[in-house]
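Only a single protein chain was left out; the remaining protein chains are all shown in position.
Right, chain A next:
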Amino acid sequence: MPTHREPALRTIGLRKAFGDHLAVDDIHLTVPAGSFYGLVGPNGAGKTTTLAMAVGLLRPDAGSAEIFGVDVWRDTVQAKGLIGVLPDGNAMPERLTGREVLTYLGLLRGLQPAVVAERADELLQILELGSAERTLVIEYSTGMRKKIGLAVALLHAPRLLVLDEPFEAVDPVSAATIRTILRRFAANGGSVIISSHVMALVEQLCDHVGVISDGRVVAAGPLADVRGAGSLEDAFVDLVGARTGGTEGLAWLTS
C-alpha cells in the first residue's frame, strides 16, 4: 500500500534507445514526496524521454518507474490517478475551446459536473484563458497551449505534477502566475517535477535538482549539494563537461 513516505517518483534503471541512438541510459532518480524537483540537462540529454517513461507515456526498453510506490507500468491506472502531466509537444483535442477541453477531460475523469465547471472557471480565469472563450485550441499560441496544458494537469488535483518545460514560450506575467501556483501547490504538500534548461529559474523554484547529460544522471540531490559553493549554472557547465563556446571562429560575423 503506498504511503506518504514513499518517494513521489522513483525511476529504476530506465533505458530507451531510438534506433542506434541510446537516448536514456540507466536513469536512477528519486524525487522525495513534497519536494520541488528540477530536472536539468543540455538539449537532447534525455529529459523529455525520461519524463515520458516515468509517467507512462513511453514504454522503456528496460527499468521501471514508481509513483508514490505504485508501479507505473504494472498498476498503470492507479498511478495515472495520482499525477498531472504536461508533456512536451503533444497535441490536445484541437477542435475544442479551452473550457470544452477542461469540461471534457474533467467529466471523463469522473469528476462531478459542478466541480468540473467550478474548477474550469477558476483555472481559465487565473491562467488568463477566459477571454479566449471562442478560440479553439488549434488556434492557440504556443504560450496559451502551455497554459491550457497546465490547466489540464491541475484539473483533478493530483498529488504529483510532472511538467516538461512549463515556462517555455510563456510570457513573464503568466510565468509569474504559474510560479505562484506551483509554489502554493508544493507548500501544501504537493510534489512537483519540472524540466528546464533555465538554471536561474530552477535555482529559484526548486529544492532538489537532477542533472542529466547524454542520457545519464551526472548529479542529483538537494539543490545546495548539487550546486556547491557557486551558482547552479557554473556547476551545470562543470558537470556536463562542456566548455562554453562562442569565442572562436565566426570571424566573418564580428569583423
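Keep this in mind: contacts are C-beta pairs under 8 Å (C-beta built on N, C-alpha and C of every residue); 3 or more make two chains touch, one makes a residue touch a chain; residues count from 1.
We take it that contacts and distances are computed from a predicted model.
Undergrad: As a check of understanding, state which of "Protein translocase subunit SecD", "Transporter", "HTTM domain-containing protein" or "Hydantoinase/oxoprolinase family protein" is the UniProt name of the chain not shown.
TA: "Transporter"
Undergrad: For the chain that's not shown, point to the residue among A:Leu108, A:Val173, A:Ala229 or A:Leu253 touching it.
TA: Within the whole complex, the residue contacting the unshown chain is A:Leu108.
Undergrad: Check the options A:Ala8, A:Val55 or A:Ile193 and report the residue that touches the missing chain.
TA: Touches the omitted chain: A:Val55.
Undergrad: Which residue, A:Pro93, A:Gly189 or A:Pro222, contacts the hidden chain when the whole complex is considered?
TA: Result: among the candidates, A:Pro93 touches the missing chain.
Undergrad: Mind pulling the chain A residues that touch the left-out chain?
TA: 18-19, 55-59, 76-78, 80-81, 83, 85, 87, 89-97, 99-100, 103-105, 107-110, 113, 116-117, 133-134, 136-140, 145, 152
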